[in-house]
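Below is a structure I'd like to ask you about.
One chain of protein is taken out of this complex; the other chains stay put.
Labels run A and B following the written order; every chain starts at residue 1.
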Amino acid sequence: MWGRLSLDALPDDIVTIGGVVLGAVALLLVVGLLTYFKKWRWLWKNYLTSLDPKKIGIMYIVVAVIMLLRGLADVAMLRAQQAVFATMESSPISADLFQQVFSAHGTIMIFFVAMGVLFGIINLILPLQIGSRDVAFPLLNSISFWLFAAGMVLINLSLAVGEFSTAGWLAYPPLSTLEYSPGTGIDYWIWALQIAGIGTTLSGVNFIATILTMRRKGMTLMKMPIFVWSILGSMALVVFAFPILTATLGLLTLDRTLDTNFFTSTLGGNPMMYINMIWAWGHPEVYILILPAFGIFSEIVPIFARKKLFGYASMVIAIIAITILSFTVWLHHFFTMGAGANVNAFFGIMTMIIAVPTGVKVFNWLFTMYRGRISFTNPMLWFMGFVATFTLGGLTGVMLAVPGIDFQMHNTLFLVAHFHNMIIGGVLFGAFAALEYWFPKFTGFKLHEGLGKIAFWNWIVGFMLAFIPLYILGMMGAARRLDSYDPSLGWQGLFVVAGIGVVVILLGVFFQVVQVAYSVWKRKELAVGPDPWDGRTLEWATPTPIPEYNFAKMTPVTSRDEFWELKRKKVDISKPGTYEAIKVPKNTPLGIWVAAAAFLVGFGIIWYMWWLALLGFVLTVGLIIYITLREDTEETLSAAKIKSIEDKAWGRA
Amino acid sequence: MTNEQAYKKSLGKYAIGFIVSLILTFAAYFIVTESYLEGMVAMVVIGALAFVQMIVQLIFFLHLDEESRPRIKLFAFASMSLILLIIVVGSLWIMSHLNYNMMEMSPAEKTEYMMEQKGGGF
Partner (left out) sequence: MIETKIEIAEKKHRSTIGFWLYLMTDSLLFASLFAVYIVLKDGIASGPEAKDIIVMPLVLTETILLLASSLTCGLALLSFKFKKIRQAVVFLALTYALGVAFLTIELTEFSTLIADGHGWQHSAFLSAFFVLVATHGAHIAVGLLWLLVLIIVLARKGLTSKLERQFTLFGLFWHFLDLVWIFIFSIVYLGGLL
């Protein structure tokens, strides 16, 4: 009945217990506040069951931020261990716990923070920028979010019940086989990713269909904002790469539960095939993350340089090139696995080639700035931080692309510094820039400029302090994923510097939290209109708050940067007109139920509670059948209702 | 064209698709079971027959040729095919090189070697 679940599954070390208690307290606090302020109904109606992409986008970001805090807590533990505890007699962080912490850190940051923030931004911005009222498949969108949330719940649950994987964020066999990892760790990892991953794949389908079929009349592909192009490229990668992950995780699951022999070392299996397949997914994954960040900067730079984006066509070509090329480099993640010089040379050369279109984009942004009227508001500041850090990281990437150099640097802290350089400098700074840029559109007030600047400088200085030492350590031979290094090497000083860097970064995060809280508190003073930055694209051609249906009138588009053109022609978008009835999707909790059923499948298989897994499976199938049969999925907002919403939104009421 | 004529035309398309697919299936079947061809040549021919049957079914059953502009399904299929080839051919190339570097052992030899090592406490 209980499978392998027992009271033994509860944590027994002080650090994990502390983490669980902290998490439980936070959860109780939220539940308490919602109850005290009687906001459950409001939350259910306005967010949890909403099919409005703007609401779904907010939920993605909330989950991502929560996971960011957990991922940062992991970092604090890792750095504390290497900088301080390693030099002590005994460490509060056991060796086994350390392995779990860095595995959780990587998994959480990539799958739940980066992907979460990105999909949140896409939900918020994509339909608006193509002049549409919704995504192609609203219910599917909700299901995708809730599957993502189910994965998040599983990963967090592993802290309290059972253990997490100790095999890194990619769980290579043989370590991840049943023989060497018999506990629940790998299984938690597998199912959190499998469930969230299916959500991602469905979103890929959804967003591509949206871009291809729901653009405003007149918006040809070459009139789309570059952000939209970058999403098209990113989602093409999702659609082609995520199934490889699904298959590979599935095969590992079969090895662990049904005794198959895909990645075993005996009976004909081949663990190297896992590494090959997982990276065939894994490399496109990092481009899935970075392309939207590039897209965000393509939106921001023209605004804060007050100049049209330089080289639109070459930007499009670069995105297409990056999309295709990202499928041709994956072996560079395992140059050292022994495929030989010819194979390594091919993939090394392809890896260098893929740097070229990225370089084109960076130059285009710089050319956009040249002779523009630049204002160093926070979004532009984050962009400049990106140029500095991402370019540095990119250079180290080109170094690593040389197989000979990689043989020395592979799996050292040099590699760790490189990919953090790319993801923090690229994806995270892009997300922060997006936050500062688009925040006023949805809330009606800007984030406090000064606090944002302090946060930025803390992040940049902290980043340099945290990772430059890692580059040096890596070149000197420090391997990754070790919880201590022999003090006679004399490296401890560099670890201390890295530790200080993390403290400075955490300070930056602290200021970001303060910035948001303070801005909410002072929102009246920070209030702005619906177009605070003199925007160029259609998301700014709306009132704030944006109505559920986005646009009352679907006037055809005639040029790139359509809103800029409308303003140039002195078109007043707030002018009332004749309104028509609009159909919007009805709220529904179906997304929650599907994800809950999927959660039962995952939890059941993890703990060998086969009846539970079967129950979850049957429920999933039943719900899907119900979904295909449901009628009455939309409600009509009458023309009169639209008029009253518009009047109120534009302040005419 | 009247309704009935259009119907008959479509019907004919399905019939052709089915019959040609059947022929291609039997051709591949007999080439192998009757050993008309062997080894690498046979594999290439079988592969080609499979590829042709796929095209036949894409056109005659899935009507990929009847799609109106913009030909999204066709473009998606072509893109998918490109990526598929890169992943599959790339993986086979990589894995065969990895295996080559594992001292040219056959899988049976490899199993034996691994089991010896394992018995020796690894």
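As a working rule, a residue touches a chain if its C-beta (ideal position, glycine included) is under 8 Å from a C-beta of that chain, and two chains touch if they have at least 3 such contacts.
Quick caveat: nothing in here was measured; it's all calculated off a predicted structure.
Taking the complete complex into account, residues 136-137, 140, 201-202, 204-206, 208-209, 212-214, 239-244, 246-248, 251, 254, 258-262, 264, 266-270, 273, 277, 621, 625, 628-629, 631-632, 634 of subunit A touch the chain not shown. Against the chain not shown here, subunit B presents residues 3, 6-7, 10-11, 14, 17-18, 21-22, 25, 28-29, 32-33, 38-39, 42-43, 46-47, 49-50, 53-54, 57-58, 61-62, 72-73, 76-77, 79-80, 83-84, 87-88, 91-92, 95, 106-108, 111.
Here, only the chains that are shown with their structure count from here on.
The residues of subunit A lying in touch with subunit B in their complex are 212, 236, 240, 244, 265-268, 270, 272-273, 276-277, 280, 324, 327-328, 330-331, 337-340, 342-343.
Within the complex, the subunit B residues that touch subunit A are 70, 72, 79-80, 82-83, 86-87, 90-91, 93-95, 97-98, 100-102, 107, 111, 114-115, 118.
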